[in-house]
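Up next is subunit A:
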Amino acid sequence: MLLDIHGLTKNFGGLIAVDHLSMSVGEGQIVGLIGPNGAGKTTVFNLITGVIRPSAGKVEFDGKDVTGKSPHILAKSGIGRTFQLTPLFTDFTTLENVVASYYLHPRSGFWDSLFNTPKYRHNEAYALEQSLKILDMVGLSKVKDERAKNLPHGYQKMLGIARALAVQPRLLMLDEPLGGMNTDEITFTMDIMAKVRGLGMTILVIEHNMQILDLCDRVVAINFGQKIGEGSVKDIRNNPDVIKAYLGEQNVA
Partner candidate 1 sequence: MNMILTSTVNGLVLSAIYILVALGFGLQLSIMGIFNFAHGAVYMIGAYVTYGLSVALGLNQWVSLLISVILVGASGLLLEKFCFRPFQSKPTHMIVMAIALIMILETAVEVTLGGVTRALPAFVPGIFKAGSISVDNERVLAFAIGAVLLAALTFLIQKTKIGQQMLAVAQDAEGAALQGIDTHRIAATATVIACATAALSGSLMATIFSMNPFMGDNILLKAIQVVILSGIGSIGGVLVGGLIMGFLNAFLPVLINASVGEVITILIVLGILLIRPKGLFGYELF
Partner candidate 2 sequence: MHTESLKRQRRNITIAAICVVVGLLFALPQLGLSVYFMHTLIGVFIWIIVANSLRLLGLSGQGSIGHAAFMAIGAYTSAILAKFLGWSPWITMPIGVLVTVVVGFLVAVPFTRVRGIYFTMVSLFFGIGVLAVNQVFNKWTGGYSGIISIPRLFAYIKTPYYYFCLALMVICLLIMYRLEHSRIGLTWKAVAQSYSVASSIGINEAWQRILCLGVSCFFAAIAGVAYAHYYVILTQETFSFNTSINVFVYMTVGGAGLFAGPIAGTAVLLIIPELLRDLREYVPFIYAAILLIVLFLMPQGLAGLPAQLWQLIKRPARAKRMASEKEVGERAP
């Protein structure tokens, strides 16, 4: 398994946000982590990516223990991620966002950068070329010189994915990629995700919107920080606990 999570737990004061969650993501899969609002999805996400430290439990990536490691270490070991709310460098242009994200591979040192050595120039040319390719793939070429903060919401989310791809991750973690999107944008985003899987990348996607299930190989459903179901898409669709969790939410709404 590429990503293994054992008994992940997080207490905020007395409140248990995530309770002994175990799950795994296999190489090349698209795994969905779903649940109603407030189920603790984003907390799980932040625990895996090192933004917050777990109270207990273990996160293993590619056979190595990465529990509680800093976000930049996790990025180095091969996890790329998007953000739900502030996905971008807002003052950069679309292209600059992706070029800046080519920080790890290839990596240019301080002195190489300062003295503009051939190695540095080669690296930068590569980063630029790859960035343009990625922008082309996610359909943002036409707005490459726009400032990111002026982009429409759907484009910003797409740019978030492009940025995460620039890390050249083995595992891509998407935080509510469909949030706030209209039907066309949802279809487009899901096409992109399928393309990314075609590149041989593993995806863990956190989503509130059940439409994501069409793409997933396996699904884990959580509510109140606890796992309430796991299995194939069909299992989850028929799981009474999952249905109840979502129905309950609709009743409240």
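A word on the picks: all candidates are chains of the complex that A comes from, given by their letters.
The working rule: a residue touches a chain if its C-beta (ideal position, glycine included) is under 8 Å from a C-beta of that chain, and two chains touch if they have at least 3 such contacts; residues count from 1.
Owing to the predicted nature of the structure, the values given are computational and were not obtained by experimental measurement.
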Of all the listed options 1 or 2, subunit A is touched in this complex by number 2
Seen from subunit A, its contact residues with candidate 2 in the complex are 49, 51, 70-72, 75-76, 80-81, 83, 86-92, 96, 99-101, 103-104, 108, 110, 113-114, 116, 120, 124, 163-164, 166-167
